[in-house]
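Take a look at this one; I'll ask things after.
One chain of protein is taken out of this complex; the other chains stay put.
For chain A:
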Amino acid sequence: MEMYKADVVIVGGGGAGLRAAIAVAESDPTLKIALVSKVYPMRSHTVSAEGGSAGVKLATDSLEYHFNDTVGGGDWLCEQDVVEYFVGQCAEELTQLEHWGCPWSRTPDGHVNVRAFGGMKIERTWFAADKTGFHMLHTLFQTSIKYPSIKRFDEHFCVDLVVEDGRVQGVVAIEIASGEFMLVEARSVIIATGGAGRVFRENTNGGVVTGDGMALAYRHGVPLRDMEFVQYHPTCMPGTGLLFTEACRGEGGFLVNKDGYRYLQDYGLGPAEPTPRNKAMELGPRDRLSQAFWHEQQKGRTIEGKHGSVVHLDLRHLGHAKLRERLPQICELAEQFLGVDPALAPIPIRPAVHYTMGGILVDGLCAAPLPGLYAAGECSSVGIHGANRLGSNSLSELLVFGKVAGVEAARFARSVAPGNSASLLKQAQAVEQRVVGLKTKSGGTERIATLRKEMAQTMEDGCGIYRLAATMQATCDKLDELKARFRNINLEDKSSVWNTEWLLAIELEYQIDVAQSMAYSAINRRESRGAHQRLDGFEQRDDVNFLTHSQAHYVADGAPRIDYGPVKITKSQPGTRAYGAAGEKAEQERKASHV
């Protein structure tokens, strides 16, 4: 087996992984970095992020506002000390990206421009038209080429971590082009593999978003935290789930039902005004907007479409010129995929799964409980999103915490000696034998596409926008069944070169583990908070019993064990989460009570 000795290995070449790699390189150019990614870095799912990245910019804004929007938006399930650090770093990191060449959209006098986003008191979303993730990713990828200490292993698929002497000491990966295994030794490991939205049927995510890193850490005893919180983005393409950015509403778009009525005013988000008001109506938070869609559907006020019920995203009043300038990709998507010119007709949309708030448990320095292991970005749960992520915070997160993870992993690498190569290799060979066994075994009857589709359907049925004990239980049972049936899979392709059927099988096994952590965490949370909403007697938030992080622990051949950990509250006590006029009133009352 081929071996490569690095000091720090990073799994995942998206925004967080690239930012981490650059941070390691800058903090200590003598450290050898291995960047292992199952796709070429610029194919990573960061590329699909559209609307923008949050960082305080305007004189009227403040770090306190960004903190309050984030913590309130997360329904108080955030680590407040981590949020405080985060909001303090965002603007600097975004400026760093500007220095590296990111083509941020500008004001006429040449400063970086900001736009409004959902749940935000003051405009603070830095944007590059509506291709912000694309530009950030390409900027990071291209900048990473400057650093000779970053050695990339593109199209290398990570299949396991190597743990010895109580700390992680490397990873085992498959070179996709040859099917050969390789051991990458390292003194610290950063996981930056993104989310797991593909475990759901209708989602905005790219095919690569299969929770690989989450499952790897989880199987080695690291808890997955807050996995029940899965974000439905309110404005997605029916059928495919492709995303129409929140910036559509930030720029002034309306959401209307079958009667042309701006229905959000019926759900505590009004009053409806002709121009967007921050934290009201269409600029409410994503969880509330997706829930409002569900209620409209129940009331029969949605429109029946070929791929389920829809409402309309109406951008016509923005006009052709502004749409082309601010939302060019949205115009292309609407035209090419739906045959709709947004300047002339409304876009049919419905909610789809978009983001996993939870992830690998890490502290504020991105360190997991397993020594030497770090995680950053969507795969991690550093604690800033709570029960519902604010739009624009995820791109900033991958910069801020990608850097932290890089600096910390570099520090850890310097503090420990290299491992015992011979014994690490022995472990890697055992991994190879197990993983090769998936394709060489005979006698199986299950088709992986069938299992994958059943998984995605049961997640949608049981863990959707609103949840019930009975359907969540059915989902848990179904996932247990799928896990058992996975042992009986049959692969048609037994070959080595570019065997993507084999890789899909490995991904499916990751996905089933991650899906279990979501479903079991969900059924055990007997309250409603943020993106976890129940209709079976637990409709209210319950701070007495559930102001607490869920932690799913992996159990081989069984259901995950769920326990709970404390939430760090520093300066914002849990309050009523209100938006629109009600939100403004609540804020005034809060201020008055502090005088």
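What we mean here is this: contacts are C-beta pairs under 8 Å (C-beta built on N, C-alpha and C of every residue); 3 or more make two chains touch, one makes a residue touch a chain; residues count from 1.
By our rule, contacts and distances are computed from a predicted model.
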item: Missing subunit (named according to UniProt) among the choices "Aspartate carbamoyltransferase", "Fumarate reductase iron-sulfur subunit", "Peptide/nickel transport system permease protein" or "Potassium transporter TrkA"; value: "Fumarate reductase iron-sulfur subunit"
item: Touch criterion as defined above, residue of A:259, A:304 or A:492 at the omitted chain; value: A:492
item: Touch with the omitted chain, as defined above, among A:96, A:429, A:457 or A:524; value: A:96
item: Which of A:80, A:143 or A:169 contacts the chain that the document leaves out; value: A:143
item: Among A:208, A:264, A:311 or A:340, the residue in touch with the chain that has been omitted; value: A:208
item: Chain not shown, touching residues in chain A; value: 39-40, 42-45, 47-48, 92, 95-96, 98-101, 103-106, 108-112, 131, 134-135, 138, 142-143, 145-146, 154, 177, 206-208, 239-240, 242-243, 306, 329, 332-333, 336-337, 447-449, 491-493, 495-501
